[in-house]
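Down below is the structure, laid out as structure tokens.
Complex shown without one protein chain; remaining protein chains in place.
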């Protein structure tokens, strides 16, 4: 995760939290006092976000030393220390909560993603995210999905064509919608379909990806059969940890899960100073 | 929610999602086409975030008309429409996902808060949030907590003194830490304590708020008894929907719940065009 | 061209030009004076950039009225008026040069693109741009290419995979490079090849686009034959208005031309006040 | 060229190109791989922009080492290396295109300027640029003009008074327009004139610079004679490489050439990694 | 004062004051309540800054109506109302202090400037400001100086050459320093001199403005005599309301007064709601 891509997010978040000053630390802790801290997992999970946590401290005080002890994507057990931070006590205290806020959310996303990925590990299928991310944190949340073993769906409205029901209605049909697309040669075209009939239309106009939206297991199997090698098949809608295996078994290539980033369970992680 | 306070968040989020362009909508939907949409709850919940959703559409295209049909804080049942939006189809499609991302998260927070507040409605106690918010969205998430019937803890490190264990250790004791505080007369001083012994020290140096950190029910009752009217008593740490009532029964004034914003369950809300 | 996508470019450019004030106009022209102006082509060309020119005036003074008389992409003859602007004289004078700077560059790009497109109109081939655009104006310059009848190559390093010689060397071969790619299902993979041998390797690993870099006409024909329907074929490097027809005749699908945006001939356009 | 003056331009341009990530390099090139590259001219020209190219790499990764081998303003022959860059391969690849985009444009401007300057080297005349620069790159383009041996006209509307035809019409005459000027004692006043009659009026009201707009050679000679030492004489409009010598021979002090920055021919420069 | 030039200053200042919210007004004042207010001078002074005050209210709530009753630069007596504002009470209360902060400072500067200007009204001399302005408010403070009847010295380091003692020492003498100057034809050259000897050197190298730095009255008279019409003569350093008349009597053309913006006496102005 290149620093220049996340510097703005991190500095804005520092401004948000510290604002005109950490009035407690600035008056209680002496400037020259130094200390060290351990960032410790308090529950099982997949580590994600250490470079972001590090940048929080560096932007507050580039004299802070941050030592990663684990790698992004490693599975961590309760009690394990993932990084050590040392430097001016005041700087560590100012950054503590924010660094944890990033780390807990991102590790939470990576951990959840890993669970979905494991569930379908016997199938040749990718678990991917959606655009249902937290506003202004998409780049980080999608990074956490990859750390967890998932893949990314498009980053935004700009890097792949995805023709959804409203586009189809507006154009007057799948064929018409696809015909209108700009056809830049570097961009893939995906179409959302809701019936087997639509699948056939999509294949006829040669789209790259067919998204099966909220289909039954039987419909999905039929769609997979029809599509064959003609396009990538993506299952979407109403899929959770309970039925993802069944969906994978239909033979789809990709399963997109909004909940990866839409339901965020921050992991329990602490920074213990000493 | 004044527009000027959230305009930056909203415009950045639009840039994040649309970037160099919504390549699907721009090629498939005709510029002059107009349509209307209904924002509909698909599960029970408390409405929060309509002004943010409205601003998303307005910033994309100020010709979009946004009509709120429900008020912030109202309880909504599945199927109820909370707002109608009409205007250029392309503009509505461009803003749809982002408007929902805001609305679903904020309503999710308000709904969860309402549940905690209801649970303790028989007690004279406030449910408050923490600084465990999503980086760069704190103003919105704390707003949602209030909409849900909760109260806000400090907005950041700058608007109240909160002396925690590390500050106390650094200063060499509760009394020393409080003595070092700047004592701006407009700011309250809160101290985090971990034992009944500490409670007594805090009272002796006349703090405004005593935060009982991870105490047992018995300790909390004892603390409440000792503190009396001398300070506001806040319970914190390890409190969830299962034990909040028991905590309230100890007689504390305030209960702070990190999970209000730390575990985010976006509500299921859709925008149906027609 | 949505306003919110170009507002930052336009306001920064206004700051650049007007800075602390248009010291001439502010002292010489009376505040209440009003006038009108005609934006007129002084040479043949394709119109591109009117919405940008309009935004320049609107950001300076939203009381300025801007009336487009021609459509983006129309061919304009010398002497033809493409838009009329009216309002406070001072506001028109402040925006004049900047509005023209945008309009002249973008129309210049559209005009040049149209020339390339015309040259190969008898072939089923797309003329596309490159990343050799003016820093910070890419969104506008690529827009002008489309207005001129061309297509866009990827917008940046983020929306398509393009494996170039240095990537191949780093990975140790075309196959190895492709194997390392993240394989997000929404992104296309393009590989740059320099020999017919490489073409075969690329096809073997199933890339979406093969870029023939600086190949001879004969090599290109051979490549087209080998690739068949297996991938999109893009010709690149050393192609100009003199040899583009010959390149098109080789049967490639796409021809990318750096000069579309790399050599900028601003069109002669004036704003005449009256 | 101070870094703090161009940092915003450079970082915005990095965001524009890399956006959410260089998806090719990030997956294909290993993090620890290092390499070196030579920036090489492929045609004759004047070097301009090395500090900008250097900043591109530094902002992406401050571990990149950039060694200038030639000085700004030197004439470079095809095949000559102007700088060497070494460091993480991924960082070099990410910055390559953008660094070259800056360098090629600025060297192109310096080269063209040098050609104009050489053409009139036997005359005591300055070749200057105009405000016809690329929006948001003016500071760089005017820098390149100076590197090429030219001089800068005003930077924007704020640092010199330039009374043009519309101002004159608005004020009701040259004398009236000059009379209205704020007369800050640190600012020069220039007036654009279109006839010998106007030249006399301008001299009468004691302007600092007289701009002869689109005059014939004979008119210019007459104007030069009339003005004598009373003001600086600037020739402007319709001057190109073919007639600049003739214009210089009229005795004017300054010749302004819009084409220096209005018609941009990027120089052919490459970055070869090894 | 064009809005686009001061919008950033105003919006930043609103963020500074309101931050996460006007917690008093938002809870105490009802949303729909409306009121009106009069902006009233409580001491004698020159009005400056009404457009800035207006923009404060408009940026907070564009439904606020702001009616200027006096013109910028008018002399106002105690008790006189200069503007009326009406709209949502909450919006007026949120903007009140900030609008006054701008208005009081700017009117204070205009008033002080007027006093200096009056003092020398019998002489043909300009009173000008310096670069000793409040960081980030220069454009407003220099505007207030003009409103008060003064003139502006250069806006910054970029719009006029001013060779000071350190430059002279660095170059090795006045002549050498002037010789090194870029000589862009649109920029004036000013030299700071400290002795009559230096005055002669400056004249010899043909500078546009000679700044007499901290000279005695006799030296200034001698300098004026020597310079004649060869350059503008500016007196600077140690000049205040007590000796400015005497300085003016020496015959200098311009007197620069740092105290105009360096010592700020905000005028007493109130906003009375009813």
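Every chain is named by a letter (A, B, C, D and E) in the order it is written, and numbering of its residues begins at 1.
One rule holds in what follows: contacts are C-beta pairs under 8 Å (C-beta built on N, C-alpha and C of every residue); 3 or more make two chains touch, one makes a residue touch a chain.
Everything quoted here is computed from the prediction, not taken from an experiment.
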{"item": "Contact residue for the chain not shown (choose from B:68, B:81, B:205 or B:232)", "value": "B:232"}
{"item": "Hidden-chain contact residue, picked from the options E:5, E:105 or E:185", "value": "E:105"}
{"item": "Option from E:136, E:195, E:216 or E:243 whose C-beta touches the chain left out", "value": "E:136"}
{"item": "Residue numbers in subunit B that touch the chain omitted from display", "value": "126, 128, 146, 151-155, 158-160, 162, 182-188, 190, 209, 232, 234, 253-254"}
{"item": "Footprint left on subunit E by the chain that the document does not show", "value": "9, 12-13, 16-30, 33, 35, 89, 93-94, 97-98, 101-102, 104-105, 131-139, 155-164, 166-167, 169-171, 177, 180-182, 184, 187, 262-266, 273"}
{"item": "Chain not shown, touching residues in subunit A", "value": "11, 14, 18-21, 59-61, 94"}
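FYI, only the chains that are shown with their structure count from here on.
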{"item": "Farthest-lying chain, centroid of Cα atoms versus that of subunit A", "value": "E"}
{"item": "Same or different contact residues where subunit E meets its copy subunit D, judged by the half mark", "value": "same"}
{"item": "Rotation angle (°) superposing Cα atoms of subunit C on subunit D, nearest 5", "value": "180"}
{"item": "Inter-chain centre distance, subunit B versus subunit D - centres from mean C-alpha coordinates, in Å", "value": "52"}
{"item": "Subunit C residues counted as touching two or more neighbouring chains", "value": "18-21, 94, 138-139, 155-156, 158-160, 162, 182, 184, 187"}
